[in-house]
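Only one protein chain is missing; all other protein chains are in place.
Up next, subunit A:
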């Protein structure tokens, strides 16, 4: 067996026991008494700032009060009414910049109510009992195609099904869930939670999923538009941006998105090869997820190299600290130039950057760090636009996800506006569904 000091890229750096411990739940569920104490801290604010801060407008004070009276299933219903993927959002939301940042106790004492963990408690309780607290309305006879079974698509499909509309979801992958299934650090979604949540969501009925169906390959937007009353596109960002740097050896270069996906899909973490010295290029959540998990797999040295300052990182301060606490080194204001193949370890040449006249440029001064493996995490791009008008590099939408084409809506990461967050995607899917419903039903609703 290898170990963290083994040169190069190697599998089996840590024992299965150590890996199991490393990849356990990042936030351990609250114990029953902790739940009571945490719930009691909520002040039940009027027109609460946390609700305003939540992209899905969950009535947080109400659900916490329901928890405090030992009605966690009712609390879960309050959450799911607004956010059908409340279970996953409780795990992956950057609450530190959303609801918990707005919490008045964060303002007053720097210690917010643990909204995320309380939400997880409530949704876990409900899902453990396999309760699906929604019933479909009478059939409307309408049918809608949803392209992409990620958070936006699932949210849209559930709301449409709830309203009595039949939904077919087409997804390019073999499993539904989108980034929930493929794109989130393993320690944030343990025990196959994403798949279980999808199965639970589908139990409302009226939703059919067709896997391995890619827009532009297996079907066209024109075809969908003629076969269905409306189409909702939630295809996400299927492409990854490529690093512009020279490399003497491409074998140690890979994209972080693929690495994260491999980690999520494997049943044998020890089999995943990882470098002794890992460098992740980028400043977002993907960079942090890749870096932390590299460390957890047994990499000895892991560095995040970001071309701007800390304040510009899209990963929250909490995520930055999470990386640092796992021993990941954060390098700011550096950009990769080239990868030199040296023995025993390759070296990544980084150039310092500075902002001049509003433009980021290299200063010419360089540094070298050992790099057996380099992950690129510099953003993702739209892979399919279906011929719709774009706003920048995303599908242009107005209102509740209306695209340039009649009866075609879009939401989630592929659509313009909003942060690329699970919770934002859920909100966009839900709101588009309501708009689709209203449009299809005319004045009859």
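Criterion: a contact is a pair of C-beta atoms (placed from the backbone, for glycine too) under 8 Å apart; a residue touches a chain by one contact, two chains touch by 3 or more; residues count from 1.
By our rule, contacts and distances are computed from a predicted model.
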item: Which of "dihydrouracil dehydrogenase (NAD(+))", "Acetolactate synthase small subunit", "Gas vesicle protein" or "ABC transporter permease" matches, in UniProt, the chain that is not displayed; value: "dihydrouracil dehydrogenase (NAD(+))"
item: Among A:18, A:74 or A:104, the residue in touch with the chain that has been omitted; value: A:104
item: Sole contact to the chain not displayed, among A:49, A:216 or A:327; value: A:49
item: Subunit A residues that touch the omitted chain in the full complex; value: 33, 36-37, 40, 43-49, 104-105, 107-108
